[in-house]
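Only one protein chain is missing; all other protein chains are in place.
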Amino acid sequence: MEVIYNLFFYLISFVLIISALGVVFMPRIVYSAVSLILAFISVAGIFVMLNADFLAITQIIVYAVGITIILIFAIMLTGKISEKKLWIAFAPRTLFAFAISGAFFVTILFAITDGFKLVARESNIFSATLPSLETIETLQTEGTTGIIGKALFTKYVLPFEVLSLLLIAAMLGAIVMTKKSGDNLINHTTKTIEED
Amino acid sequence: MNLLFDIANVLLPEAFLSILIILCIILTFVLKEENQNLVFAAALTGLILTLFSFIFIPFSQENQALYGNFVSNSFTIIFRILILIGTILTVMLSRRYTSNFSNSIGEFYTLILIATLGGMLLTGANDLIMLFVAIETLSISSFALCGYTKLDKLSNEAALKYLIIGAASTAVMLYGFSFLYGITGQTNIADIIKVLPNYQPSIVLILSFLFILAGFGYKLSAVPFHVWAPDVYQGAPIPVAAYLSVVSKIAGFAALTRFMTLIYSDISIFTVAIAVIAVLTMTVGNLMALGQKNIRRLMAYSSIAQAGYVLLGLSVLTIEGVSGIIFYLIAYLFMNFGTWAAIQIFATETGMDSIDDYNGLAYKNKYFSLCLAICLLSLAGIPFTSGFFAKFYLFKAIAFAGLNYMPLLIIALVNTVLGVFYYVKVIRAMYVRTNNGTAKQNGKLKISLSLQSVLVVTVLTTLLIGVFAGSFIDISKFAAKSITINKKSPVESFSDISSFIR
Amino acid sequence: MFMEIFSVIFNVGLTHYLILGAIMFCIGLLGLIISRNVIRVLMSIEILLCSVNINFAAFANYVDINNIQGQIFAVFIIAVAAAEAALGLAILLSLYRNKPTIDTEEISELKG
Partner (left out) sequence: MEFFVKNAGIIALLPLWVFLIIMFGQNLSIYENKKFTLWLTATSTFAGLICSSFILAWTMSHNEPYIQNFIWLEAGYIKLSVGVIVDNLSAMMLMVVTSVSLLIQIYSHEYMNKDEGYHRFFAYLNLFNFSMLGLVLSTNLFQTYIFWELVGVSSYLLIGFWFRRPSASSAATKAFIINRIGDCGLLLGILGFLFFSIIFWLNSSDVFLGFSSLPQAAKYVYAATGSTPMLYTIIAVLIFLGPVAKSAQFPLHTWLPDAMEGPTPISALIHAATMVAAGVYLIARVYPIFELSNDAMTIIAWTGAITAIMGATIAITQQDIKKALAYSTCSQLGFMVMAMGAGAYAAGLFHLMTHAYFKAMLFLCSGAVIHGLNNQQDMKYMGGLRKHMPAVAYTYLIGCLAISGIFLSGFWSKEEIFSGLLANNHIVLLIIALIVAGMTSFYMFRTYFLTFEGEYRGNEHPHNASKVITLPLIIFAIPSAIIGFILCGKFGLPSFDNFISPTHEIVEHSENFILPVISLIISLAGFGLAMVLYVDKYRDKLNINLDNFIQKVKPAYNFSTNLWYIDKSYYKLIDYMVIPVCKLMSNFDKYIVDGIVNLIALMTGFSGWVLRLFQNGNVQTYATILFGGLMLLTFVLTIYWLL
């Protein structure tokens, strides 16, 4: 059981990292999008391994379906340009990017392993305790949806409600941006209209 | 009912604002195009009513609402009031701007109101999730507002840059949140405070602090998270730029101050980090402002530098410092808004925003130039303006915090001197240079009533704060007292003035 | 020594997930900075947020299994990320209408 769990972890992680790298380094943007879908699905797999079934489903519905579709729409709408030259910028910042990413990784690795100690599990940085089998059992049989739903309507009701307004704001913004404009949303500094 | 009690005692203005938002949305979609200006009236009256609803909230005690997601005390109340005042001014400033387009007026005000709701919730958010949602509500509405002038390339570009940098820094902040959550296993700040002292300070804690600071620093445009600010301020509609440089920043400061004082106040490394960022922020802001030719970019760098001064007040982490921050932000709200209002007036009338276009303005528009000059002098901190008292009070808090802070004080003073140069540059353009005929600004500016009232109100308040600095300092002191600073070892301070007299 | 390494590798726990999150974050960071296509930049942002989600889910599992607040946080992040993506693409499209390019090198009129 343990071994299978580990193997699954490494498998999914491998797919996830490869597909994420694919998103960045694929020569054509459409391949990137497909790669992104794969990455999202792998993340959902990771969530399943972390006893987060609701999260996994949400991940697939929202990310792998919703967001990627929007992205593909955008790719299609802007697709006239030859993509070859829009691959990777050969600018000084690319070098910096590798350096920064490496530094970032090393720093976080250093921090979470408490200074590269191999036996990190016993470290007391995080209040980590192995989840007891019983709770895992209940989570796996009953699912997390109930807990999350209850929390959303009790403890997190305020952010939940505010989130609705956030979505409205995003919607309004998107509508205004893409609305077919017969109107004159032009440069605000040049046009003058008599007021009052 | 617990819920109703919470709302009546703590979240009444926010509840009002939500109702107002829904009303505005309905009005936006129901009204015909030519009646859309009604949304402006609704928003303005609603905001003023919301401002009055603060009367019903208990000022002096601390109340939690909705399972500890939101905390209302005098500190958050004063910041919410400031945010509301800033919003009212923004709405009035936008009146002229929105009259340029016919079918997207209502949405503009709705977005501003949603952003304001986010900002107000940000000040008192007491839960990491609440904090995140509030900051994102503010951000996402701001992205949309930035690109509102959608046929203008610059506006689109500004919005896109703002969004990308914003999303990236949000991701970093969330990374920091995840570490904080990992260390304590809690998302509620009150619970975090209870649990956190049980753990040894580790690098993860520092990382979480720095990553969260990156998220807030992006809102405050603190160096090195400031890079978006000049481009966005230049490209975005001017009312939105004013909103970002004032309201959004005030909300960010409120949240950062609470966060810093509640969670990260007992280890000195965090104050060192804030101090480093403060020094960087004001120095870079001032240095880069020196060579600017566009007044909007100049104001962007100026607001970066101003954020640096405020961060300095946070770095001392005393009650004095916090009250200095509050007083500085009160003064900053009005003086900065006044400047933006003047820029908006000039831009709408002439369509120009370069400093050279202001040449010789004082000879034709005496009062307008005077108002702008007062605001700029106040920003520069010339004695006997509100800006001077704000700086004075803040620097005094730093000076009294201990000898360790002396280098900071000296750097701040040098920066203040540096700042005078570029503010005076604009004034010199208006008063000393003559208009050599290239500029279009012939004759008097026709200033519409709403813009005029914004300018007059802000300038008068700036002067008023300069005259009655004492009472405003009292208010900020009162507000700062509700902040608890969990310092284990207080920095040695000159508690007794007589010790160095004798 | 060998056994120790072996046991670390085959006892997947919190640290492993965190390292996975860090790797994802680094890839997202890389993509954010080096690609020239705006859409790819937006994709990289999604990867960044995903890595944060992995972190939260891992912490929820290993630190806070009873309340799983981390998972709730992740739900909120997913919702916000979707909104952000939608708005970002809307802004991108309106920019594209005024200036037909999605090359980040060319979207640099505001500077100085």
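First chain written, first letter: the chains are A, B and C, and each begins at residue 1.
The definition used in the following text is that a contact is a pair of C-beta atoms (placed from the backbone, for glycine too) under 8 Å apart; a residue touches a chain by one contact, two chains touch by 3 or more.
Predicted model, so just to flag it, every value in this text is computed and none were measured.
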TODO: Just list which of the chains on display the missing one touches.
DONE: A, B, C
Open item on the list: Can you tell me which of B:K364, B:K396, B:R433 or B:K481 touches the chain that was removed from the display?
Closed with: B:K396
- [ ] Determine which one of B:L220, B:I277 or B:A341 touches the chain that has been left out.
- [x] B:I277
Open item on the list: Which candidate, B:L27, B:L160 or B:A480, sits in contact with the chain we can't see?
Closed with: B:L160
Task: Hidden-chain contact residue, picked from the options B:I21, B:A42, B:A168 or B:I355 - done: B:A168
- [ ] Just the residue numbers, please: which parts of chain B touch the chain that's not shown?
- [x] 160-161, 164-165, 168-169, 172, 203, 206-207, 210-211, 214, 218, 223-225, 227-228, 230-231, 269, 272-273, 276-277, 284, 287-288, 290-291, 367, 389, 392-393, 396, 400, 418, 468-470, 473-474, 497-498, 501
Task: Touching residues (missing chain, whole complex) on chain A - done: 89, 93, 96-97, 100, 103-104, 107
Task: chain C residues touching the omitted chain (full complex) - done: 29, 32-34, 41, 104-105, 107-112
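Here is the rule we go by: only the chains that are shown with their structure count from here on.
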Open item on the list: Nearest whole angstrom, what separates the Cα centre of chain B from the Cα centre of chain C?
Closed with: 28
Open item on the list: By the touch rule stated above, which residues of chain B touch at least two different other chains?
Closed with: 129, 132-133, 136, 140, 143-144, 147, 150-152, 182, 185
Task: Of all residues in chain C, the ones touching two or more other chains - done: 18, 25, 28, 42, 59, 63, 69, 72, 76, 80, 83-84, 87, 91-92, 94
Task: Residue ranges of chain B touching chain C (in the complex, touch as defined) - done: 128-129, 132-133, 136, 140, 143-144, 147, 150-154, 156-161, 163-164, 167-168, 170-171, 174-175, 177-179, 181-182, 185-187, 230-231, 234-235, 292, 294, 297
Task: chain C to chain A touching residues, read off their complex - done: 4-5, 8-20, 22-31, 33-37, 39-40, 42-44, 46-47, 50, 53-54, 57-63, 65-69, 71-72, 74-76, 78-87, 89-94, 96, 100-105
Open item on the list: So in the complex, the part of chain A that touches chain B is made up of which residues?
Closed with: 107-108, 110-112, 114-115, 124-128, 154-159, 161-163, 165-166, 168-170, 172-177, 179, 181-193, 195-196
